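Notes to accompany the following structure.
The other protein chains are all here in position, but one chain of the complex has been omitted.
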Amino acid sequence: MAKVRHHVIIGAGPAGVLAADTLRGCDPDARITLVSGESEPPYSRMAIPYLLANHIGEDGTYLRQDADHYARQRIDVVHARATRIDPKKKSVRLKKGKPLKYDRLLIAAGASPILHPVPGLDLPGVRTCWTMEDAREIADRAHKGDEVVLMGAGFIGSIILEALIERGVKLTVVEMADRMISHMMDETAGGMLQRWCEDHGIKVLTGTRITEITRGKSRLDIALSSGKIISAKLVVVAAGVAPNIGFLKGSGIKTDRGVKVNGFLRTSAKDVYAAGDVAQAKDMSTGEFSVLAIQPVAADHGRIAALNMAGKRTPHDGSLNMNVLDTMGLISSSFGKWDGVDGGDGARMSDEAGHRYLRLEFKDDRLIGVQAVGITDHIGIARGLIQTGQRLGRWKEKLMKSPERLAEAYIATAHGISHA
Amino acid sequence: MQMALVIDPGKCTGCKQCELACSYVKEGEFNPAKSRIRVFDFHQDARFVPYTCTQCAEAWCQQACPVNAITTNDSGVKVVHDSLCVGCKVCTIACPFGTINYNASTGKVIKCDECGGEPACAEACPTDAIVYMDVEQAGFDKMRQWAAQTDAGARA
Partner (left out) sequence: MGWTGKVLRVDLTNGTCSDEDLNMEWADQYLGQRGLASKYLAEEINPKVDPLSADNKLIFVTGPLTGTCASTGGRYSVVTKGALTGAIACSNSGGYLGAELKFAGYDMIIFEGRAKKPVYLYLIDGKAELLDASEIWGTSVWDTDAWLKSRHQEPQMHVAAIGIAGENQVLYACIVNDLHRAAGRSGVGAVMGSKNLKAVAVRGTGGVKVDDFKAFLKATNDGKKVLAENAVTGEGLPTYGTQVLMNVIHEAGALPTHNSKDVQFDGARDISAEAMAEPRGKDGKPNLLANQACFGCTIACGRISKIDEEHYTVVNKPEYWHASGGLEYEAAWALGAATGVNDLEALTYANFICNEQGLDPISFGATLGAAMELYEEGIITDKDTGGLKLKFGSAKALTKSAELVGKAEGFGKVLGLGSKKMCDKYGKPELSMTVKGQEFPAYDPRGVQGMGLTYATSNRGACHLRSYTVSSEILGIPEKTDPHTSDGKAGLVKAFQDATSAVDSTGLCVFTTFAWTLEDIAPQVDAALSGKWDVDRLLETGERIWNLERQFNLKAGFTKKDDTLPKRLLKDAAKTGPAKGKVNDLGKMLPEYYQLRGWTKDGVPTNETLSRLAL
């Protein structure tokens, strides 16, 4: 009788949970252990803003809604932080409890907020918004009419922003870059979003840093690089995240920005794989290996890594960077090389008054990047066209003139329709 | 037997009865903008293309959902559970066909669920451009091949 394999997965986010389910699907007899560094049932950070906005309860954030899911799938969930990996002994040391021996290991340990060297970030009333515990703390402190400062208007900051507004707080956003969401949007889109926020009563300070936070009488005083000092009851820090690779020190597993993986999501160590926010895997747009800390990529990684762990050799040809954001009803998204490439062509269409913007980027007659504001219908087609590298032929010229016909272009090329 | 919506654009006249039937069943009103099926009009080529979810095996939307609000039923149909959907829209960018869409009036996403086995669009189609039939018999269509191409790398 063949030996029963033991799959250990570090991290109970989307990549880890999807990997566990995938492994169960193709390796019915294996032992599967899911190691969660937090005390809650596996949950989705993506859902935290909706929890903060009181749209859902904590259970609404759970990655699997069926309470018996893990038991039924025979997935052992261990609530303990992994502190060390020894690939030679094939074991994972935990903060509490016995080390886990594995046959195959998946590192899906995710990311954590970056600790910035700003004095006062450790004060009470200053909080990152990343874990369930953070969410509880923020919910406890941010109430209707309270003055709140949000540090960072990147993608995550902007997601939290809406939740804070729904809680009825008076919000000031402080962002170092010259515009909101500079990693996902160009000046036009970022500017549109900023004006939208300002129209909804949010103070947006771009090109501004927080230099120090001090405890005032009953509130926090926040010193800005502009020299101004503003005060608030709560400061929410959303100024970037970095892969959780610290615990790999000494393991011999190669890291760079994240855990380095090959085209099958395997790390430098035998039988050890990595997935999700912690992995530095192939970006299909650039061909380079980089960290793409987004939900759909975590799902792709989790599934493909699991297939490889189960012995089904499955290449990972690269994931597509993409994001979607709802800012008080104004929905924006970006895909791939949204800022274009040298030698490519771009088409833009903007309607400032209608809060709509669409930017397409091409290389030859293939779509490589999309940015959209205020346009949601059939938007996933952007992914389809970019990822398949579908040649657009005559439709490229049409799209250069009328980018809004993207969905038509996709269906037409799929159906071999040339005119129009 | 695997039942599916099989679409023949060559028979479509662009009447939009499918959109009307769909929106009535799903929204209780006649509203093509909220239909889960949409007819694309390529008038310069004399062609109309009804377009909706193919219930692809890859289930991009389901995999991308952070709160397990999309599941696959026994017929292979991907179903959105409104009580769980938080409206994060990740599925709408993850679906490479663009056939799961955000409905701003409910704050949830919407997609074709084949009406639980009695699709109203097929019933309403006057020209049999949309039929609900056993896919193994249908020799199925380009959209499935398209689905295969769109795989993010997993060619398993």
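When the chains are written out, they are named A and B in that same order, and each has its own residue count from 1.
As a convention for this text, a residue touches a chain if its C-beta (ideal position, glycine included) is under 8 Å from a C-beta of that chain, and two chains touch if they have at least 3 such contacts.
Just so we're clear, the structure is a prediction, and the values are computed from it rather than from any experiment.
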{"item": "Selected from A:Ala80, A:Leu224 or A:Met349 as touching the chain missing from the view", "value": "A:Met349"}
{"item": "Candidate in contact with the missing chain, chosen from B:Glu27, B:Glu58 or B:Asp82", "value": "B:Glu27"}
{"item": "Residue ranges of chain A at the interface with the undisplayed chain", "value": "349, 351, 354, 356, 358, 375, 377, 401-405, 407-408, 419-420"}
{"item": "Chain B residues touching the omitted chain (full complex)", "value": "13-17, 20-21, 23-24, 27-34, 43-48, 124, 126-127"}
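Here is the rule we use: only the chains that are shown with their structure count from here on.
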{"item": "Contact set on chain B toward chain A in their complex", "value": "9, 38, 40, 42-45, 47, 49, 51, 60, 63-64, 66-68, 84, 86-102, 104, 107, 142-143, 146, 149-150, 152-156"}
{"item": "Residues of chain A defined as touching chain B within the complex", "value": "14, 18, 44-47, 50, 55-56, 60-65, 284, 295-296, 299-300, 303-304, 307, 312, 314-320, 322-324, 326, 329, 331, 333, 335, 376-384, 387-388, 390, 407-408, 410-412, 414-415, 417-420"}
